[in-house]
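Remarks on the structure that follows.
Omission of a single protein chain aside, the complex is shown with its protein chains in their original locations.
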Amino acid sequence: MAKAPVKKTAKQAAAKKAEAKKPVAKKAVVKKASAKNAAKAATVKKALAKTAAVKKAPVKKAAVKKAPVKKAAVKKRPAKGKAAKANVSGYGSGGVDVVMSVDQVAREAASIAAKAPSVKELEKLTTGETYLTINDLRAGYGKMEILHNFSLRVGRGQSLCLIGPNGAGKSTVLHSIFGFTNIFSGSIVIDGKDVTALTPSQKLAEAGIAYILQDKSVFPQMTVEENLLMGGFLKDRPAEAKAAAEMVFDKYSRLADRRDKPAGVLSGGERRLLEISRALVMQPQVLLVDEPSIGLEPRFIDMVFEILDDLQKKDGKTIIMVEQNAKKGLAFADIGYVLVSGETAIADSGDALLKNPDVGRLFLGG
Amino acid sequence: MAENVIEVSNVSKSFGGVKANVDITMAVERGSITGIIGPNGCGKSTLFNSIVGYHPIDAGSIKFENQEISHLRVGDIARLGMLRTFQQTRIYSKMDCVDNMQISVSHRPGSQSTMFASRRGEIRERAEHLLEFVGLYSKRNLISGDLSFGQQKLLEFAMALMNEPKVLLLDEPTAGINPTLINGLIDRLRRANEELGITLCVIEHNMRVIMNLASHIYCLSNGKMLADGKPEALQNDPRVIDAYLGGH
Partner (left out) sequence: MDHGADGVHMGHHRRPDGVQLAGEYYLLRRRHVYFSRGTGVDVLRSGRIYGIVRRHQASLYRGAILHRAGDRHHCGRHRLRGPYFAIGTLGVAVAAREVAGTIDTIGGGAGISMPFLPLPIEYRSAFFYILCFALAVVAHLVIRWLFSTQFGLAANAIRDDEDKAEAMGIPTLRYKQVGWAIAAFFMGCLGAVFGNMVGYIEPLEVAFPVATFGIFMVAMSLLGGKGTLWGPVLGAISFHIVKETTWTYLLGLQWVVLGLILIVNIVYFQQGIMGWLQAKYPERFGIVVDKSMTAEKGDA
């Protein structure tokens, strides 16, 4: 990381920022962050220059620390399969230059949604047989209809990530699959069986669908083992639940080490691990994951995605997730759907969506 | 040399046997944006709660504008000009947005709002202006409980601005928000800081946000202060990487 290019891009960024610093409605030009630290240093410097009361950042301190730190950082990085995407670890980096108002995002997204993908195109994205199908779903809460004619196709053992603005209906899709919403019309079919009308407990027990909630869903006073046993509540006999819990402990030794501790004392990453593995006790085929990385500190975000990757590739689970950390979600998933106002605006493979400039501008924060 | 608007000195707090905060010392400069990061369970929220008066502290002192506040309660501290937002986004869900804003007006002694003042007039105009600032003008007459999660977060932020605080403590303001909207939120936070002169103190997990927003960051771990400094410094600090960031 040389110092010279940092200064040059800093100047460019400063100039661009000066132009773009107008009322919110202006679209700033997206600049791809080539060197992580360059972009960060530039925007940080600009922010510092603006804030009156704060002194200028002495960059010297950072430079001195860099030499010894580099070795440690390299040692710590575990061998990952997705080496090419290593620069999007945790919450990634990048600037915050692309500022658009909520209404403007909605307008542009609506114009993209006008060319919505047809069912055929959705089919093309699945590999092998289509395992889970949603047909023309209209669903919502109470009298409010959130999803309008929503369709989805995902193949067995594939992963699909839903991204989009807040309130677009991403969690509603998961809720609808699992049975928490009012379904006005449409159907959900898994492996040929229509499961639209099943209750959530039936979905878990018979249809092999498990729902992993957003954040803080462990029972904090109960031990790790008891939490896992609760995951197997619907089994016919407690002995079956115990056997399944043992299988989970074999798979994840981190949990086994803490089996007698109350779940409330686990760290954030371990809690998320517990939530995921608790869902595994019923041996589902489909995992519905609601915001796996929400509230997690950076070092655990990668861990969670590794766990999900392992479940998909080794155990052959089908995973449908909602992820607000869109870059991470799309990097992980095979298929990506961009939802806007209850309809699919764009559907493509995860990597293709990451490279799509419109998607980047409107939904990924540049 | 800017003065410190909040000074936390050797604050400790335990709950039962758990030592949530041990001997924490930090300061927030007036007019700055300060960040607090750290793993879950490290005591960030406890520190926040101590500062805003949600519970008393076991030891140490907390000063706001050189006035000791560690014995005061939430309402008193709020009336001194220090507000906080909640992680789970709390608004008055059965009232519409404009009403939410109107009741958020400052209740400091000597301020404009009296108990039986009419609802029309200047307060309402300011409320609508701020709703436009955060981009919720078109939704201003809807019941706030019907808004989506991200919109509720924006409303909570607007309500805080309506109160004209001197310091705003934000607890994970961007959790669960779409990345592009995050940019908008950061922009508004910056503008609130620069144009309205509000000092900000932010707890965040999203590194992109905190590194682009804060001028000074404190990192906690296991209830103790681990490191503090400028964003780039902290990002390369091995202790912080080990305890919190993970290898990049």
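Odds and ends about this structure:
Labels for the chains are A and B, by order of writing; each one numbers its residues from 1.
As a convention for this text, a residue touches a chain if its C-beta (ideal position, glycine included) is under 8 Å from a C-beta of that chain, and two chains touch if they have at least 3 such contacts.
Note that the coordinates shown come from a computational prediction; the quantities given were computed from them, not determined experimentally.
Across A:I146, A:I177 or A:A241, the residue that sits in touch with the chain not pictured is A:I146.
Of the listed positions B:K63, B:H107 or B:K166, the one in contact with the omitted chain in the full complex is B:H107. Although one chain is not drawn, its touching partners on subunit B can still be listed: residues 52, 55-56, 71, 73-75, 78-79, 83-84, 86, 90-96, 99, 102-104, 106-108, 113-119, 139, 141-143, 146, 159, 163.
Rule of thumb we're sticking to: only the chains that are shown with their structure count from here on.
Measuring from the averaged C-alpha position of subunit A to that of subunit B gives a distance of 26 Å. By the touch criterion given at the top, residues 2, 29-33, 38-41, 135-136, 138, 146-151, 154, 172, 175-184, 186-188, 190, 193-194, 205-209, 211-213, 215-216, 229-233, 235-238, 241-242, 244-248 of subunit B touch subunit A in their complex. The part of subunit A that touches subunit B in the complex is made up of residues 24, 36-37, 40-41, 43-44, 47-48, 50-54, 57-59, 61-62, 65-66, 68-69, 72-74, 76-78, 86-87, 89-103, 105, 144, 163-167, 214, 267-268, 271, 291, 294-300, 302, 324-327, 361-366.
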